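Just one protein chain is left out here, and the rest sit where they should.
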Amino acid sequence: MNSLWPEIWAALTLRAGPNAALVCLGAAALGLVAGVVGSFLTLRKRALMSDALAHATLPGVGLAFLASLALGLPRSLPVLMLGAALSALAGLWAVQRLARTRIGQDAAIGAVLSTFYGAGVVILTLIQGLRTGQQAGLEGFLLGATAGMLRADVGVIVIGGALVLLAIWALHRPLALIAFDEGAAHVMGLNVPRFDAALMALVLGVVLLGLQVVGLILIVALLITPAATARLWTHRLGTMALLAGAIGAVAGWVGASLSAALPDLPTGPVIVLLTFAALLISIPLTKGRRA
Amino acid sequence: MSALDFLAFSAPPMLIALLAALACALPGNFLLLRRQALLGDAISHVVLPGIVLGFLLTGGASTPAMMAGAALAALAAAALIELLQRSARLDPGVAMGATFTAMFALGVLALELSGAGAVHLDVEHALYGNLESLIWFDATDWSALITPATLATLPPELFRMAATLALLAALCWLFWRPLVILTFDEGFARSLGLPVRLLSAGIVAAATLAAVAAFAAVGSILTIAMLICPPAAARLCTHRLGPQVALSLVFAAASALIGYVLGGYGPLWLGLPASVSAAGMIATTSGLILATAALWHKR
Partner (left out) sequence: MKAVEFQGLEVQYGDMPALRDASGSFETAAMTAIVGPNGAGKSTLLKAALGLIPSTGRVAFFGKPLAEMRARVAYVPQRASVDWDFPVRVIDVVVQGLYRELGLLGRLRLSHRRRALDCLERVGMADYASRQIGALSGGQQQRVFLARALAQNADLYLLDEPFAGVDAATESAIIAVLKSLRDQGRSVVAVHHDLATVPAYFDRVLLLNRHVQAEGPVAETFTPEALARLYGGLLPQLS
């Protein structure tokens, strides 16, 4: 293990080759954005809604690929992301419809998650069966596949992430108020459903940006675990969001470096485990703050 | 395809899917009514590291070892969720989400690092299941159905799922009354002196058992879908618990059979070259049944 330190160090300091550096940058940017958005998401008590949203992207990815295949277009990330967004919105709509029946919100989330995911797998296996000659590589979206990430992909994450952060900055006051006291926000004339929709749109943004890095199964961890960790350290929302972003960014950076140095380590799971480790370590360290 | 081909290639996986669907839907009813539906989602994720662990320790797909590992993983997850809720005062959803993603990540990591993937188990199997590969090679003749030696070569998953379903059905039948009372009114159950904690843990344990047995055979999607969708659809159709459970089993069976047939033959009927994931199709079918129930229910 000792002999690996130089390689890990090289990756951490972006000297392990251009591709590894790109992945590090992309993963850190994703972690930052996910931590910030996740803070608002968890305070609004919608943590697992993101799980449904993430799983619901899969059929859209597959359909977008099939559509571009039918039109004779090459595989393009923006098109796949558009498909993912549309099917995630359909999933969100389905959750909200089902949550109004007597099965309740958690069952609605679980039902939509498994159904959309199942449909996605059906489409993925259909694509595999078509033997298009073109490498679909859509399985990478399940658990992330950083190896094939291009400069353009990282560009999408950085620019998209910046837009999401900008939106959060613009909306942070109403979002915080609604999360804290929905009733008061309503009385003050805030359109609560519209701000909730905006929050979900930002979460969807994070999910789309995370498809390649950690994949749709594990992206929910980047949204909730750093936020939960930050919550242990501070009682102030602004500090919490920044800290969660920092934790996510560091986990992304270190996780991507580790997997660059040790090629067998899959990036997404490593990043997720790092954030979880941060959460576990923080519990005893912050004990005094909660007493 | 001849009838004999059906016996060898389609009947065993269909039967396994059917048994798995029934075994998951049964405890799913109680999870749903106790507002613990997402526990099914969590369980089917956390068992992965346990199954991998059992696999690595024994060096092969030994069922008892994988079951023990999965049970261990489920216990560890329960302890972690409890710790995060109690010590860190996190919301139940956050505690659950953080735990199950971390444990699933651990399972994937262990799979990738161990090279277990090269042998029998890989991430794709964990996610999709390998329903289509559970075939009965030795069924070359109809006499196979009455020859003990040939019957013994049926996929072991078939026996495992049948045993699991039988056990769960027996437990559900035996403990029906206390389960109903506990699920409806925990305070009353306690004042009757019922072992509330034990029964609650029993429901989770039953769901875990179903999930573990099903996971190895049919993958995580089908497990989650069957734990949640058929009971939810049945919930929308009736105001009585007995009929709800019965109806959920009917929906689960219908999902399994229709889904399997659609997955195996649907693409052929459309003129496409290959079949698609049966597990995925079964999950989709159960979702469509739920959607139909929700539209019909309208409230």
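Letters A and B name the chains as they come in the text, with residue numbers starting at 1 for each one.
Heads up, the rule we're going with is that contacts are C-beta pairs under 8 Å (C-beta built on N, C-alpha and C of every residue); 3 or more make two chains touch, one makes a residue touch a chain.
For clarity, every value in this text was computed on a predicted model and none was experimentally measured.
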**Report entry** For the chain not depicted, the shown chains it touches
**Finding:** B
Query raised in the report: Of B:Met14, B:Leu33, B:Ala68 or B:Leu84, which one is in contact with the hidden chain?
Result: B:Leu33
Report task. Could you tell which one of B:Phe6, B:Phe137 or B:Phe188 touches the chain left off the display? Result -> B:Phe188
Query raised in the report: Where does subunit B touch the missing chain, residue by residue?
Result: 33, 35, 174-178, 180-181, 183-185, 187-188, 190-193, 235, 238-241, 243-244
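Following the convention adopted for this analysis, only the chains that are shown with their structure count from here on.
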**Report entry** Whole-Å gap separating subunit A and subunit B, where each centre is the average of the chain's CA atoms
**Finding:** 26
Report summary line: In the complex, subunit B touches subunit A at residues 32, 35-38, 40-41, 83-84, 87-91, 93-99, 101-102, 104-106, 108-109, 112-113, 123-124, 127-128, 221-222, 224-225, 227-229, 232, 235-236, 263, 267, 272-277, 279-284, 286-288, 290-291, 294, 297, 299
Requested in this report: Enumerate the contact residues on subunit A facing subunit B in the complex.
Outcome: 42, 45, 47-48, 51, 94, 97-98, 100-104, 106-126, 128-131, 139, 142-143, 217-218, 220-221, 224-225, 227-228, 231-232, 264-266, 268-270, 272-273, 275-276, 279, 282-283, 287, 290
